[in-house]
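A single protein chain has been omitted; all remaining protein chains appear in their positions.
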């Protein structure tokens, strides 16, 4: 059971209501009126909870589970011997995620501006928005409906947020046009100056950074990321792209839609990333590199040449995965070892 | 001498009192009543300060030092020709660290809640705690005795801190149960959502992140780290584990006791790290990997296979240190070079 101090629960819901919401068929004999109150893992679930069985290697855990009901696929359902009521779906992981959101919907906002917040009179605050203590909202900021600005977050002059956005505690946003349903977590910096300099007689001179950060809809940016504004032109993040913690995005980077950008990745200036690109943790992408849609970059790789559409690469310098793996094997052979 | 603007000094103390507190024997002829006021390095110490001689390669610096007294070992003491009073101990580095804490104890708190802080009436603030300006403490937060919440730090709903904890300026803590004597520095994010998604018809859908961050006693977390809460189940940090700056800890990671996690390390989801593990800077640990107790991971390594208890590894993919070094040497030989 999730910790009620931190997680507000909705429900309980009957098995039939859950089945309806996640698009499941019930297994034979499952009682449609069975009431369930939360989701949990197979090994920790209690009789009042729903769990998930999505991989045959967890069959023993599934059969041993005390869960009240289990979300699974038609194929895996045939393996289950425990008699637990099953919620049979096409994609158990997606359906289980839906169940999670059913029991744990986004907590309702408490609309209003905390008296300890500082909101410039020229700012437009969308209906139903919640502005927490210590938040600072500058002149001409525009928030869509139902935005949540966390404690001590700072939105500088003219920042625009669409509907249903949330900005976490202690984050700092400037020079940004942000779409709807964007969630930015804590200690994130958006819109800072890009790292562009020219040599001058007195040392490096910062080139004026005159672009913006333009973020699409449904983007989520986790803790302590830094996304710079463009120099001339914008830094652009497409719809549905997701950032893990401590990611560095330099000026004028363009990232397409639905990319997965794992923790501690750094993408240097003016790199262009397509749609549906997946990158592992600690990857580095050199400046002006193009990574095609659907490409995958293995964790810790350093990409210094363009990656074509759909190609998977790894290593530093990054090569197509097969070459990278052969390099690894060859280097082991050099010292008389075999790769396991 | 440390800069008195920033560092409050206790003392001065006599040589005999210092010897008592750090468990030292005095060298022959050392005046027990000699008064000393601070610690310093061999080359910068003044006559009123204590220094340390812990490595024979610094013998010249030791003999040339103007320090009023020097902490050293029995063995090294025999090498010293300067006649400086010696504080002879079994472990000079530990004893010198104790001397440092003697001259520079933690500054006393100024108990109370700054009028510019925002503390929810339902929060329980332990006796003797200090809450600084701009700090935001949410409903049902519980602080043990003598906690220090720095300026503009944010503790979200129901966070629990044990006794004698400190949270640095601009840090953001949520969904966390934290032990005693835990020190969290500035711009740290604890308890943010883990990076867990499932594919859905409209793009990646965040899986509800319903776990917590559970931190033991005596943990220290340095600047700008990000530690995510669990998805189902908790992210767990054991007693006495120490984090350097800009570390990324993903959801459901379990780290044992007394580990040393250097700067910019990233540990991916559900990895399990034993006790007394040491990792160098910029290491990456892949998801679900197990690193056994007492293992060591060289800086910048990428660990994608389990590391047995007590084994040292390096490289990417990481191999036992000896193999890694042989790879480095073999690669140099390939181009006709010798490793130095």
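Residue numbering begins at 1 within each chain, and the chains themselves are lettered A and B in the order written.
In this section, a contact is a pair of C-beta atoms (placed from the backbone, for glycine too) under 8 Å apart; a residue touches a chain by one contact, two chains touch by 3 or more.
Quick caveat, the model's predicted, so the values are computed rather than measured.
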{"item": "From A:44, A:82, A:158 or A:312, residue that would touch the chain that is not displayed", "value": "A:158"}
{"item": "Residue of A:226, A:242 or A:259 touching the missing chain in the full complex", "value": "A:226"}
{"item": "Hidden-chain contact residue, picked from the options B:12, B:128, B:151 or B:294", "value": "B:151"}
{"item": "Touching residues (missing chain, whole complex) on chain B", "value": "2-3, 5-7, 39-41, 44, 91, 93-94, 96-98, 100-101, 103-104, 114, 116, 132-134, 150-152, 168-170, 185-187, 218, 220, 222-224, 239-240, 242, 244-246, 257-258, 260, 262-264, 281-282, 299-300, 328, 331-332, 334-335, 337, 340"}
{"item": "Positions on chain A contacted by the hidden chain, ascending", "value": "118, 134, 136, 140, 152, 154, 156-158, 170-172, 174-175, 187-189, 192-193, 195, 197-200, 202-208, 210-212, 224-226, 228, 232-233, 246, 248, 250, 264, 266, 268, 282, 284, 286, 302, 304-305, 316-317, 323, 326-327, 330-331, 334"}
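Methods note: only the chains that are shown with their structure count from here on.
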{"item": "Between chain A and chain B, centroid-to-centroid distance (C-alpha), Å", "value": "29"}
